[in-house]
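Here's a slice of the assembly, chains where they normally sit.
The first chain written gets the first letter, and so on, giving A, B and C; residue counts start at 1 in each chain.
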Amino acid sequence: MQEKEIVMSEPTPKYWQTSVSQITPEHVYVRGYDLEDLIGIPFGAATYLLIKGELPTPQQAKVVDALLTGVLDYGLEKAGTVAARAVVSSNPNVQAGLATAILAAGEHSLAPENAARFIATQYAAFEASELELEEFAAQVVAQARADRLRIPGFGHPVFRGEDPRGQKLKHIAVSEGLWNGPAVLYEAIHQEFVKNPKVAHFPINDVGVIAAISTALGFTPEESTALAVIGTLPGIAAHVTEELRSGHLVRQIPAGDVDYSGEQRDYREDAAARGWSDPGTLS
Amino acid sequence: MQEKEIVMSEPTPKYWQTSVSQITPEHVYVRGYDLEDLIGIPFGAATYLLIKGELPTPQQAKVVDALLTGVLDYGLEKAGTVAARAVVSSNPNVQAGLATAILAAGEHSLAPENAARFIATQYAAFEASELELEEFAAQVVAQARADRLRIPGFGHPVFRGEDPRGQKLKHIAVSEGLWNGPAVLYEAIHQEFVKNPKVAHFPINDVGVIAAISTALGFTPEESTALAVIGTLPGIAAHVTEELRSGHLVRQIPAGDVDYSGEQRDYREDAAARGWSDPGTLS
Amino acid sequence: MQEKEIVMSEPTPKYWQTSVSQITPEHVYVRGYDLEDLIGIPFGAATYLLIKGELPTPQQAKVVDALLTGVLDYGLEKAGTVAARAVVSSNPNVQAGLATAILAAGEHSLAPENAARFIATQYAAFEASELELEEFAAQVVAQARADRLRIPGFGHPVFRGEDPRGQKLKHIAVSEGLWNGPAVLYEAIHQEFVKNPKVAHFPINDVGVIAAISTALGFTPEESTALAVIGTLPGIAAHVTEELRSGHLVRQIPAGDVDYSGEQRDYREDAAARGWSDPGTLS
């Protein structure tokens, strides 16, 4: 009998790969741990575990709670709240309202993403350089000025010098020993930045501090955005369920708040002028 | 050479089945037709083909155009428009705005679904019955009154007797010979309904007529909703791109339009009263 | 000079009312507390505060963490995960992915809403009745059998007798003294239900237990759904960012997994048969 040569072929990679979770008939493993063990742990710790793939230390868990509660709610002054309430006033479905609020997060609000990307990029460049912190920071600020680029996360419409919410967030990160590397660099860039008398009163605002801390914790810019979005959802849930209870149907802009800038026109005349042989039906 | 027995096993059904489209390396077949042949046909006809699986007649295509243009735009008086503009004012992305407006379609606006379901259900019952049209209609109205149920699609906040938009839609369906079966039954139900002097002025409103026509064309209630939603998208696109051009960032509700009904409270005191050993950090 | 009579008119109610949050130039009040005080509190406690309007006790906060971590992630076996990864593989935007996953929560998955509504409704009926618990439960089960209605939250495809995740959740609620009223009634209904030998092995499943606990905590069915959705978001964020890192563009269903059930057809022939004078362009 001929000896059979056993050749283990390289397994074909499957169409999907994941390291997030695994299902067996009786168990769900989440990041390698049995879901039964995880039920009941603090949500901040669970969030860190799911996104980073590792259990946090108590210090890291505390700082994640700070990131998640850093925004919480700006109410009807946030476009996402307005949009979510308008949606459920017409389509009374909680999920539609929550999804809408998330879609409103972007370039012009609730986006630590740009600031986090700036910080991560500068920190990588700093690590690759041979420069001292202050030297590097000075270079960044000079370059931004030369390129007329705004550094994300500096300045606030109300607060001058210090943004108390940013201060509280930083205080927590410092207390937990997690205000490090990227956050320290960002702060050095800020100190260099405010040497210019014209912007001497610009604080690092709350979004800037959130970006700095999440980058220092090792989150990517996309993950930062996810954290910021998750943090707003209890507030959105509160607004959406309040709207549903209000019984107000189909929110609209009161007519008195709208300028209509067009004018009434003659349809048949215009259609004929545009060359339609039957203006009545455009055919 | 041994004869090979060919056994055709029953093919295992695959996880996905579709009759909508098929892709080969060089061709896309849509409902069985080469996409190249379809490029350039009127959109109303394409919509009928995609959803129903058959090419429409010219009459059917014309009535689909009527359904698609029956709503078009109610501007800032529609919750979906408000929500969509709020979303793109913060997240300047056309797709997010269009998706938001669609999420606002539902029970309280732009939903021919309920009226279409009512019409389809009654029509099936009528076909299964041995009753004359008027007799059946009288029964439906009597039953609705006994059950204190609102018949969807009757009545309008402004129009009495006739809704001119509904009339225009019906006129098109009648002209094209497509005001039949379910639509005729719905009209008979309406005629019976308005015999009651208290509601004698209730017209069939535009949403009711859209539901009647789409059911008469053979669309399901879900397909009716899809048609209504598609019909609003050019208007939403117009509002969303207008908002992006406006340069207005982060729409909000002006503070003067909001009643805040809560009151300021003392955090530490309340946390202590709730039993937290460290009220400052809730731990 | 005529004396002017001062008449304080009842203030006109404003178009929007809220008790969620209030903004002043220097402070954001969330449910009456200064946001600065709230930054850093555990997210579970913040969630309770935002949605219910009151600070939780330590026991309530712990149970909210259990509710939020009760689902966490079922990975690629959940439709929402599949949909979210497909979306970001084409539109690489974290927000779009998170919103998509939320839209997938509904009637057929991740919806404690139906079970919570059942429990809340039965509990209100029980309170209004003069019946003993067992007596009431027996009535509910008999009625459901007579009406051939499924009681939501009973039964599991794998677990017989007990669902270990449900058990863990209940254990936490019991330990914290919060397995009360509605939860106890739901359990009594279950005990009555399993007297029927055919369903004697049906456990209360995890969604049922989540519904029972959230109702016992005083959350409405809509708020229950919001909690369940929020709890899945760290997992979705993990999947979405994993997908973005994978570099896989435009997920699709592999052709081998699709049965195409239509057939190729002749466009010009069919268009002519449908009555178009110019079949080539449908005009």
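In this section, a contact is a pair of C-beta atoms (placed from the backbone, for glycine too) under 8 Å apart; a residue touches a chain by one contact, two chains touch by 3 or more.
The shown structure was predicted, so the numbers you read here are calculated from the model rather than taken from an experiment.
Student: Can you report how many copies the full complex contains, not just the 3 shown in place?
Tutor: If we count every copy in the full complex rather than just the 3 shown, we get 4.
Quick note on the criterion: only the chains that are shown with their structure count from here on.
Student: Indicate, using Cα centroids, the chain positioned nearest the centre of all protein chains shown.
Tutor: C
Student: Taking all residue numbers at the subunit A to subunit B contact, is the shared part over half or under half, that is, same or different?
Tutor: same
Student: Using CA atom averages as chain centres, what separation in Å is found between subunit A and subunit B?
Tutor: About 32 Å separates the centre of subunit A from that of subunit B.
Student: Hunt down the residues of subunit B that sit against at least two other chains at once, touch-wise.
Tutor: 91, 93, 96, 99, 103, 253, 255, 258
Student: For the complex, which residues does subunit B have touching subunit C?
Tutor: 13-20, 22-23, 29, 31-34, 37-38, 40-42, 45, 53, 55-59, 61, 91, 93, 95-96, 99, 103, 253, 255-265, 267-268, 270-271, 274-276, 281-283
Student: Using the touch definition up top, name the residues of subunit A that touch subunit B in the complex.
Tutor: 75-80, 82-84, 86-87, 89-93, 96, 99-100, 103-110, 249-253, 255, 258
Student: Once bound in the complex, which stretches of subunit A touch subunit C?
Tutor: Subunit A reaches subunit C through residues 15-23, 25-26, 28, 30, 35-36, 38-44, 46-47, 49-51, 53, 62, 65-66, 68-70, 72-77, 94-96, 98-100, 102-103, 105-106, 113, 158-159, 164-165, 168-169, 172, 220, 222-223, 225-227, 229-231, 233-235, 237-242, 244, 246, 254.
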